[in-house]
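Of the protein chains in this complex, one is absent; all others appear in place.
By written order: A, B and C. Residues from 1 in each chain.
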Amino acid sequence: MEAKKIKQMFVEGPISSQFIAESISKHSSKKNIGAHQLFLGQVRQDEINTGQVMAIEYTCYKEMAEPILEAIREDCFAKYPLTCLHIYHSLGLVNAGEICLFVFTSSSHRQAATEACSYLVERIKKEVPIWGKEILSDTSSVWKINQ
Amino acid sequence: MEAKKIKQMFVEGPISSQFIAESISKHSSKKNIGAHQLFLGQVRQDEINTGQVMAIEYTCYKEMAEPILEAIREDCFAKYPLTCLHIYHSLGLVNAGEICLFVFTSSSHRQAATEACSYLVERIKKEVPIWGKEILSDTSSVWKINQ
Amino acid sequence: MNSSDQIQVKIVAFGIAQEIIGSSSIIIHCEPTLNACKENLKTMFPNLTKEFIQYAVNKQIVSENISLNSHCEIALLPPFSGG
Partner (left out) sequence: MNSSDQIQVKIVAFGIAQEIIGSSSIIIHCEPTLNACKENLKTMFPNLTKEFIQYAVNKQIVSENISLNSHCEIALLPPFSGG
């Protein structure tokens, strides 16, 4: 079962569109898939205090984050009839305009993939010990706050 | 305004992962985007009567479909605070395992992109005059029915 | 009404309706209403009555009985199955 496999979910630096394309094309051999839902988080160039966000530097508590991500994956497979599910989050520096989160769900019929994708994004943002430090154009920095 | 621009929404044959990657990377210059939601429809190798679905051949009533797609785009921009929105649907032959529909929404915060993406997929499937003919392994064919 | 009141309209057909008619587009003669046009089509192609078909007049789906003129394009639309 895909749900049991321990996967590499952290990526050093931004997630490239090429990586996403390869991830999509790997699924063309799974002929029972009818729907894919992809969520991509992109670093915004927000205006904060004295400067613009130029990049976010992500760190995580990996030994805690990995089992939590595994548990979220397993809960998601138990809750929705998915064919597969992939989660990738950046660590280190990701510039404004680059992708830092890639959540990818696939199912026979679209409802499962769509609902599972939102479910995963919500839980990842709330439950996984990852921190983003926003690096501003004036070289100061601010710890990111999720809304 | 992006909503006013008439765009090419039909693609001859399958939608390649390379096309999707290029579409994603074009958005890296839009620094107010924080979230992308992508829906991909993939042709399933369903078992039907006497054979397996090997491909779907899509046709459309283009002169009617294009203004409907434009109206759906405009309604979607009016309803959700989106940065941009793209819709691509295949015409002609798409093999099982290949992508036939690509809906792509982007916004500053994730809720708009996520809800808009589902809104578009529902309306496209219901309202746009497109027909899929399922080509079976025994060379017979069946007109696809959306559930 | 005699045949001098009849008009010529262009019929375009898609999906299974195109298979039944055997062509993507034909010209038929009918009295100048949508219902008359539908009746003529069903007489010419009885298998159309077995299918759920919506009709569009000049790219607008129409369910009531409206008047037609010779410039009308009548489309036969089986259930959509895009995506």
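By definition in this document, a contact is a pair of C-beta atoms (placed from the backbone, for glycine too) under 8 Å apart; a residue touches a chain by one contact, two chains touch by 3 or more.
Since we're looking at a predicted model, the values are computed, not measured.
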So which shown chains sit in contact with the chain we cannot see? A
Which residue from A:Ile20, A:Cys100, A:Cys117 or A:Leu136 sits in contact with the chain not drawn here? A:Cys100
Could you list which residues of chain A touch the chain missing from the display? 41, 58-61, 63-64, 67, 89, 100-101, 121, 124-133, 143-146
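Definition applied: only the chains that are shown with their structure count from here on.
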Could you name the chain whose CA centroid falls nearest to the centroid of all protein CA atoms? B
Measuring between Cα centroids, what's the chain most distant from chain C? A
Taking the mean of the CA coordinates per chain, how far is chain B from chain C in Å? 28
Expressed in whole Å, how far the mean CA point of chain A lies from that of chain B is 23
Any chance you could list the residues of chain C touching two or more other chains? none
